[in-house]
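Every protein chain but one is kept in place in this view of the complex.
Now for subunit A:
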Amino acid sequence: MVAAVLVAFAGALGAPWVYRGLGNWAGWGLALLPLGLTLYFASFLPAVLAGQTLRHGVPWVPSLGVSLSFYLDGLSLLFALLITGIGTFIVIYSGGYLKGHPDLGRFYLVILLFMASMLGLVLADNIVTLFVMWELTSLTSYLLIGFNHTEFRSRRAATQALIVTAGGGLALLAGLILLAGMGGSWEISELLAKGEVLRAHPWYLGALVLVLLGAFTKSAQFPFHFWLPNAMEAPTPVSAYLHSATMVKAGVYLLARLQPALGGTEVWNSTLMAFGLATLLTGATLTFRHTDLKRLLAYSTVAALGALVFAIGMVPLTSYYGAVGFATFLLAHSLYKGGLFMAAGAVDHEAGTRNIGQLSGLFRAMPITGVAVVLAALSLAGLPPVLGFLGKEVLYSAALEAARPWMIGLAVLGFAVGATLALILTVPFFRGRPPEGVHEGPPSLWLGPVVLAGLGLLVGLFPGLYNPLADAVASAVKGHPVEYHLKLWHGLNLPLLLSLLTVFLGVGLYFLYPRLQDWMAREPVPGPESAYVGLMRGLMRFSSGLERLLQSGSLRAYLVWTFSGLVVLVGLALLRGNGLFWPQLPLGPHPGQAVLLVLMLLAALAALRLRAHLAMVVVVGIVGAGVAIIFLLQNAPDLAITQFLVETLTAVLIALVLLQIRRIGAVPRGRFLDKLVALGFGGVLTLLMLSMLAQPMSPHLSQFFAEKSLPEGFGRNIVNVILVDFRGLDTFGEITVVGLAGLGVYALLQRLRREEKP
């Protein structure tokens, strides 16, 4: 398993070269990677269906308890199969949909990276691995939403999605760390066995809220749902893959995964049911506001995600309906929504518009896509004999067992909108005549929708095909083995009546659709998105105010801020220190040092009186040279050489700058504030030196370096051996800083040059 995930990452990194080699056929070629992974994971089916769980890992950062460990049970296997299986068709589809796009190589790279991260996420057993993969999916999603990065709207949508999901990710990180602390393990499989300890722990509520924040933002639950419809700015393969079939289900996955450990408490059940239901209704209501195919589908995805969270909330309250309903509806939704999105993209690609009002007669023009849309829409509407019907039936059974009547009513209303949407989507295929020149797309564009929608029909007709896996998934979510018999016909019972009611309601709403749409377009209600916009605007205003204050462009202001900041911070630290030490001047064997010190003092005083820049540079240089000579006299030749060189180069650099500026007057007289800051800075540094000398000096380290330098570092120059060997990592950090500073100076000067040129 570890190897499979690593292969997925490696394959993704190689994608641009495959694209360069295969060109237009790269989609088909690259699809072999997810296809191979699908087959690989399918090979685990017998073992997992027999009730086994597989665990495999290699140490990553063993000292921190972080390992690259993966865990395969029914739940992760279903997700792995969905990710790789749908991924196969998505890659093929991308080749047709984005054919000839200049950045297609990059696209393959990122979408396959996403696939690998998502795979890692659902397989991860270690909490840190899970979190790293979770963040990787957020990052790749950001890159994919912003794929058309020249469009402002894509950039804005990408940033919004990233801020919402990554913000939730931070909460999740805190929540997961709390969980690990509560359960005493970094492995999820071990935490699952400690459910009672976790639920009774005083941190339970805090950890739960944090985990829920992570899951709700990722899975677009109310009130964080707004980023998902905006993410439709992404190319359609991305919307089909990330923002309907897989990534947005990561939060749902996490909740289902942790259900046996955290679920069953009153807070869990009611929070999940309430937010799930609220999301279902929000998605359903907002569907009526739009006419764009992808936006319509996006709101229906929001609704479906709400239904899934609602189902997880019902798991502890039901014998098995909740868990089985979750397992069935999850598969049904991934299949029909992935298919519908790809079909919508194909229609957009061929007909040139996604506006539902401008499409007509498509069935005659695009019969294959048409069949796929009809099948997927049946599933969306929850009509027999497709999988969506089964999923909805079991969910209704669960709701009848666990939920209050008013909740059931709201759920029926939410699902009814699914039926309405199914009608909205299929009518343009049969109404009117096909537009001129619109015809079926290439196989790459219809293969995915046909296979996904066909699978929905196949499993609907023969539920036995999915039944064992559904049981395995339900067992993982429930926490103990579950057996249930999925079938199309349960006799005339209450769930069936609710289904009938749903369909009638849905059809009724369809006839109200035009009027509702007018009404909703006229009355825009401020939603949670305006809170987000307000927050971002406030943040921008704050930071631009701060920038005006700190980054004024005046060198004097920068120095004043830097130095006075240092004075305050170091001064505060000194106040809490261990007192000062008045040093014995180590004049020792070189009485000449006293003369040197007097000279340096005189030079420093002279610097205060002088009015010519170059002369000031020279006298300050005298102070530096004096320090270097003291180093030399104290037997520190390396320091002395460095000090000399730095002094020389500083003088040269300042001289060069002065030569370039040319028109420069005399040094202005110091202002009062400047004098104050300078005095404070000098004073604080002096105090700092004195308090450092007051610390007891341990000879331990210098002895260690002196003894080990030659035998272990093979060098007689201790200073150098420390720099390049014993403390090499520090040096590496330092040269990185030096390099970046050089880059910064150069870039700044280039920028000046550009700004000066009109």
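As a convention for this text, a residue touches a chain if its C-beta (ideal position, glycine included) is under 8 Å from a C-beta of that chain, and two chains touch if they have at least 3 such contacts; residues count from 1.
Here is the rule we go by: contacts and distances are computed from a predicted model.
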| item | value |
| --- | --- |
| Chain excluded from display, named as in UniProt, from "Multiple sugar transport system ATP-binding protein", "Lactate utilization protein", "Na(+)/H(+) antiporter subunit B" or "Putative domain 1" | "Na(+)/H(+) antiporter subunit B" |
| Candidates A:Val61, A:Ala200, A:Leu497 or A:Val745 - the one touching the absent chain | A:Val745 |
| For subunit A, residues in touch with the removed chain | 637-638, 641-642, 645-646, 648-649, 652-653, 655-657, 660, 712-717, 719-721, 723-725, 728-729, 731-732, 735-736, 738-739, 741-743, 745-746, 748-750, 752-753, 756-757 |
